[in-house]
Structures are given as C-alpha cells and as structure tokens.
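What you see is the complex with one protein chain gone and the rest in place.
Moving on to subunit A:
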Amino acid sequence: MLSLKNVSKIYQNGSEVTHALNDVSFDIEPNKVTVILGPSGSGKSTTLNILGGMDRPTSGTVSYNGNLINTESDGQLTNYRRDIVGFVFQFYNLISNLTVSENVAISAQLKGNKYQKMTEKYLDKVGLSKRKNNFPDQLSGGEMQRVSIARALAKSPKVLLCDEPTGALDTETSQRVFKILKSSKNQDTAVVIVTHNPLVAPIADRVIHIKDGHLDKIINNPSPLEVEEVDWG
C-alpha cells in the first residue's frame, strides 16, 4: 500500500556529493512489522524520511494506495504527514512545554480524531495514564519514548515510522518499547522500525536490508518471534 519506486537521494554540499540512496524500491504492507536494517550511514534514516514525507527524493516516487504523493508540494506533504504517518524518533522530540497528555492530544486533534478518547486510550496502552499531567522533562527516557509512541498512534496512522526508537534506551526498556510497537500493527496500520541492531530482525514480518544506499535484500519471515523470545544478548 505504501511504496517507494526507484527512489534515489543525493545530498550536495558544495562540491561534495553524497549518494545516500540509489534506486531503492519496496512496498510497506499493513498489519506487518517491517524492519529496515543496515549499518550506520547506510541510508536508513534517509529512506524513512522519504517514506514519511519529511524529505523529498532526488528522483523516484512515493505512492500510497496507488496514489502518487506529489513530493514537490509542501501542502500535500503536510497533509500526508498529518493523515497517513506517525513518527517515533530516537530522541523522542516531545514538546517540552506541553504535558504528557497534551503532547499526545495535539496530534490526535490535528487529525480530527476525538482526541480525549484517543489520548486516554493510547496513554493506557503505553502504560502512562498516571503520568499524564507530567511534563516530559519529569520522565525517564523509556517513558518519554512511550509517550512519543502514544502520540504517533493517537493519530491512527496508516504507517508508524520509527527511527532507532530504542537507540537511546537500555535493553530492558527497549524490549518494552518493541512490544508496544509490535502490538501496534493491525489491518489498517503498518509498522516500520529502522535499526542498526540485527537482533531486532527476528521480531519482524519482513526485514529490508540496506547497504551503502542500496537495497541489499528483503527477507520475509513467516513466523516472527515474540519480543520475549528473542535473545537480546
């Protein structure tokens, strides 16, 4: 349903040209957890940013349900981000002056959802109902990341994009985050997790390997493991 076709991304800083992505094509399916795996600097974030309408490809197309997204139009990208995408960052990016529940509500409201209900629902899901009146700076890293997931989910996104969501968290907290992410896939929602950590691969329905800006391989996993079943080392 969400697909990249022949996407390339070239960064040009003066005379310095970086081919961050080269002719990458793949689809993202609902009700599946897709992990994009690759070493640092291989182009994972670039891919995710293009998927999420945060960045424009140098060439190639992004389409959703067969409709081409005009990545040249600011307005279309804004609408796309607002209606289709939920984002989770490595460093949470909560808005410091809004409380936990306000942080969640702001995105739900934007989408036109019944934000109070959604906020309660997803704060409950990530287990933070009790902290809803706290400000982000009063939370731990894992808690902040869970708020950020609740914020992304409260929009009922078609695709949940997570860039190294556990990059700043310890193993135990990470597991909790992965569990929430894994349980977030459904008929309507695809989950995409970007990581450099190969240990995450077994929990995914699909693993897209990226190397030096190229699509290396796509591996389908008919029987993904539960988070607890993975040996986190």
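In this section, a contact is a pair of C-beta atoms (placed from the backbone, for glycine too) under 8 Å apart; a residue touches a chain by one contact, two chains touch by 3 or more; residues count from 1.
Keep in mind that, in the parts below, contacts and distances are computed from a predicted model.
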What does the UniProt entry say the missing chain is called, choosing from "ABC3 transporter permease C-terminal domain-containing protein", "Glycolate oxidase iron-sulfur subunit", "2-hydroxyacyl-CoA dehydratase" or "TOBE-like domain-containing protein"? "ABC3 transporter permease C-terminal domain-containing protein"
For the full complex, which residue in A:Ser42, A:Thr71, A:Gln90 or A:Gln145 touches the chain that was left out? A:Gln90
Pick from A:Gln109, A:Ser129, A:Ser156 or A:Asn197: which residue touches the chain that isn't shown? A:Gln109
Given A:Arg82, A:Lys121 or A:Arg176, the one touching the chain that is not displayed: A:Arg82
Could you pull out which residues of subunit A are in touch with the chain that's been left out? 45, 49, 52, 54-55, 74-75, 78-79, 81-83, 85, 87, 89-91, 93-98, 102, 105-107, 109-111, 135-137, 151, 155, 168
